[in-house]
Every structure is written in C-alpha cells, then in structure tokens.
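The structure appears below as structure tokens.
Missing here is one protein chain; the remaining ones are kept as they sit in the complex.
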Amino acid sequence: MDILAVSNVSKYYGGLAANSEVTCRIREGEIVSLIGPNGAGKTTLFNLISGMEKTDCGTIEYAGRDIGGMEPPEIARLGLVRTFQQTKIFRDVKVKEAVMIGRHIHDRTGFLGALLSSRSARSERRSGSEKVSEILTFLGMSFQAESVARNLAYGDQKLLGIAISLGVEPKLLLLDEPAAGLNIQESARLMEIIRKIRDKGITIGLVEHNMKLVMDISDRVLVLNYGKLIAEGTPGQVRKDPGVIEAYLGKSGNA
Amino acid sequence: MRRAGLVGAISATGLALLLPLALTQPYLQHLLVASVINGILAVSLGIVIGFLGELSLAHGAFYGIGAYTSALLAKNFGVPFFLALPAGTLGAALTGFLIGIPALRLSGHYFAIATLGFQGIVILLITNLVEITRGPMGLSGIPAPGGINLFGGGISFQTKTGFYCLSLAVLLVTLWFTYNLMRSKFGQGFIAIREDPLLAASVGIRTKRYRLLAFCVSAAFAGAAGSLYAHYTLFISPDSFNLGESVYIATMVIIGGMGTISGPLVGAVLLTTLPEMLRVAGGLQFVLYGLIAMIVVIFMPKGIVGMAALYLRGQRDARIPAPGTTPGE
Partner (left out) sequence: MSELILQQIVNGIVLGSIYTLVALGLTLIYGILEVVNFAHGEFYMFGAFVAFLAVSRLGMPYLPAIAVAAAVSAVFGFLVERLLIRPLIRRGAPPINSVLVTVSLSTFLIGSFGYLFGADLRQIPSPYMKKVIHVAGAFLTMQRLLVLVVAVLLIALLASIVKYTSLGKQMRATAQNIEAARVVGIPIDRVFSITFMIGAALAGIAGGLVGAMFVVEPTMGLQIVVKAFIVVIVGGIGSIEGSIIAGFGLALIETLAGALLPAEFIDIVGFSVMIVVLLTKPTGFFGVKAVRSA
C-alpha cells in the first residue's frame, strides 16, 4: 500500500528546475532513501511534500489524499512529519518540554478549557508527559530530559529533532540528513534508531549523503540529479547503476 | 513549587486589598486604580510582545475601542456596567480579529508598522465620527457603575476604593486567564511559534490561528481595561488612546520584563507610581522611562523581573550547591 505517491512533480525557481517531473512512491513500512549530489533537489522535494513550498505541477498524494495545496501544519496533523537539515530544535527549553511541544496536536484541550484550567486540560498535560517519557526512553535520552536543548551535544541535538517529530505520532517520517556531522558511533546509533522506528510501524524517508548508512538501512533508494529522478531500486541495484556512478563521479571521473 | 506560587499570589492579593486602608489620600488611591488599569493593559500586551515575540503598536486603539464601546452603550442605551464591560471587551476582541487577520500575515518590522497604521486609522475614525463619539471634544457624562451587595455589606463602585476593588477583580481575572492560557497547550504553542515558526508548523501547530488567538485575547483584555477607564474617569477623548499610549504601555512591558506574566505588571505599577515616588513631573518621567527602557533592551532583556529571578536563583545556588553539580549550572 502506497503511503506516499509523488506524480510528475516539478518546481521551478526562475528558469531553473529544482525538481523536474519527479515520480516516485513510498510503500508503507519501507525505509526509502533519497540520494544525489549537492543541489540535486532532494531537500526541495521534501519541502514540496511537507507543504513548505508549492509545486508548479504534479500531484502529491499521502495515504490516498491529495495534499498538494495544504499548509504544513495540516499535513503534519495527518501524520506526515519531516525533520530539517539544519538542526532545528526549540533551543531554550528543556528536552522534555521540547518533545512535549512535538506532542502538541494530541492535546485536545479546548480554548475555554485552557482559559479556565479545567480538569481535562490538566489531565491532558499529564498524559502528555507520560508519552514524552516513553519517547525519550525509546531513544535512550531519558537521562537528558531536564537538560536545556541548546546545551546538548550536536549528535544529541539531532536526536532531539527526531524525538520532537516522534511526538506527533507520524505515520510517515521524513528525515532530512539526520546523519550530517555525526561520527561513526553516532551514525551507528542512528541506524539502530531508524530501524526501531520502522519496527514500530512508521514508514521512513531519508535524504542522506552518508552512503554507508543509506546502503545498510534502506529497502529502496531513489537517486536525483539536476532535479530529475535518474535511478530507483534496491541499494545493490542503485550502486551499480552507471547513471548514478556518473552523477556522483562526473564524466571525467572526478570524485 | 506551584504551592509557593499560589501562596504568593494569595498573599499579594490580600496585600493589594489592604492598600487602600493604608493609602488614604485621594491622589494615592487614584494611583492605585491607575496602576491596576495599566496593569491589565501591560499584562495583555505582554502576551503579544513576550509570548508571540512581536511588538504591537495598536494596543492603545483596542483600549480606546473598549472604552468607547462601553461608554456609548452605557450612556446612550442605558446598558448597565456589568454588561457594558463585556461588550467593550468583545468590541476590542472583534477589532483585534479584524486587524489581526491582515497584520499577522507579516512579522517583525512589517508587523509593527502595520499595527502602527491600524492604530492611526482607529484613532482617526474615533476622532472623526463626531456624531457618534463627539470626536476631539470627548465623551462626557459616562455613567459610573453602581455597586454591589456582598456578604451583607455593600461596596459602592463610585468611590475610589470601591472602584479599585472592582478593577482589582478584573486584573485578577486577567492574570488568572493569562496564567492558565500560558500553561496550556496554547501558551506552549505561542512559545513554539516565537522560538521557531517553521519547526512549530512542522509538528502541526497552526501558526496563523494561534497568532490570531493570542492577538485577540490581548486585545480583549485591553478592551476591558478601556471600559474600566471610561467608567472611572467618566470622560474620555481620543488623546488617551493614541500612539503615545501604545508606546507607553509597551515601555511598561519592556521595563518590567517580557516573556513573563508578572513582568508587565511590575512595569505597570512602577511606571504609574514612579512620578509620585520620585516627585518628578513635567515630562521628566518619560525621560526616565525611555532611558530605563533602552538600558533594559540592551543590557537586561528580561527586564526587572528577569533580573530579580536571576539574582534569586544565584543566591539560592550560592547557598545550596547540590552535590556533583557545578554551581551556577
């Protein structure tokens, strides 16, 4: 069952095609990676899917629904959540508060209830806290619950970004370069975590440059170059694809 | 921790109620009322400045709409005060909604400038719809609220002390609502939007709706303050609600401390009573306000309340270092 179907999507900036007639799909329960040289249009595609930018043509369907014109908060509320390339976290709050913000949409308190601090408002807050602890435990971050986000080590901050998006209870999680800047141990830990997330039933899309991570963890790999989808298949297939090799190594064989 | 806050709040309220007994001169009692009304204005503006992180220069306009709505209903249609106040509040909230929808599409400088424009338009309308508002000549003969019978005794709202209790009640409601709102998911949403609007949107926070909500709530309380003001001074004119007033309230929030609920209240009380405490007048108080505000923005953005909190935390940390932690962590 396709959880995401991208059909003929294009996005132009000025005369330049950042994405050109991209068609691809992600099946439920998969881990799909999107790779390509710098500037290939990977983050643009994520931006289009998550609603931060509007397509110039083509459709994007999530769980069978056309999400083309929707605003990012609405798309997130449907269960499609993305993280950001630049580590985005709520810097000045504690880790547990940041994840609590991620859980925002699950707090059903109404405006009047909030104004009057009704019993339901308070119980919503309590159950939210429990869920937050679960997420932190799941990611091995419980001991950092009280730390202020800006004080975390870089690798932990990236993990916090993932924790925040898990708060939303996504069905499809798009991770934008989660391994950027991570060392070998941190990358290994990330791989573990991505697998654990998938095991919980969450479909995962990744934009990544770390090839070892991509090849080890992905069920399928999509390759973009100059805005076009040039290859698609299992890691093994894509690794051997001549078009892909050329895209990365260049015609004259420069790395 | 929460118990301490509650105890503190109750004691502060008790103290506030006792003040009129100690300060018996009419002018000082007037200052009490003025402090409370300014407190409501500052706390409500604080929601926008501190929690949304935007400067609204339209607060004077909402204050004025509340005042005129309430005054006109009471004077021309005999609406009793206890209905006129909510009407003023609603009128201001509605204006906030109308202004907020276009203005909140912008942020930062552009938002501030847009609110500047709306502030100007509202005051111009009030000034020029002379048949309704009597324009620059002002609206007089506003009926004062009567009084209530409480626990067998009566409180007349036509005395300064009585009106002070009335305003204090409104202030307490404002504080309580604001406190609850900030602790709720809405307050959390406001803070998330202020810290990182993109990230907030990506976890499903409907930034547009929330900003509009905060703006309307802020405007509503300003309207309530306006109604109180109108039925206290019994005469209002557009000059009390102009850009200068908006800036004055903003200065209270800045000095007292943005991002907290008590900060703006402290700022309001300070700026209202400072001229009397320092015996300054003739415009000199604005010199001080402006100077202090500039210093606060540059050196202590958390304002007086923020500095106090830091100081207290420092004291506490110095006294009781927890084992294994670095002092001041």
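As written, the chain order gives the labels A and B, with residue 1 at the start of each chain.
Here is the rule we go by: contacts are C-beta pairs under 8 Å (C-beta built on N, C-alpha and C of every residue); 3 or more make two chains touch, one makes a residue touch a chain.
All figures in this text were calculated on a predicted structure; none of them were measured in a lab.
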{"item": "Among the chains presented, those that the missing one touches", "value": "B"}
{"item": "Contacting the left-out chain in the complete assembly, out of B:T95, B:S184, B:T251 or B:T272", "value": "B:T251"}
{"item": "Option from B:Q29, B:S44, B:T133 or B:T207 whose C-beta touches the chain left out", "value": "B:T207"}
{"item": "Of B:L32, B:L45, B:A92 or B:A112, the residue in touch with the unshown chain", "value": "B:A112"}
{"item": "Contact footprint on subunit B, counting only the chain that is left out", "value": "49, 53-55, 57, 102, 104-110, 112-114, 116-118, 120-121, 124-125, 127-128, 193, 197, 207-208, 211, 243-244, 247-248, 250-251, 254, 282-291, 293-294, 297-298, 301"}
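By our rule, only the chains that are shown with their structure count from here on.
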{"item": "For subunit A paired with subunit B, centre-to-centre distance based on mean C-alpha positions, whole Å", "value": "41"}
{"item": "Of subunit A, residues touching subunit B in the complex", "value": "50, 52, 71-74, 76-77, 81-84, 88-93, 97, 100-102, 104-105, 107, 109, 111, 113-117, 121, 124-125, 164-165, 167-168"}
{"item": "Subunit B to subunit A touching residues, read off their complex", "value": "177, 180-181, 183-189, 191-192, 195-196, 198-207, 213"}
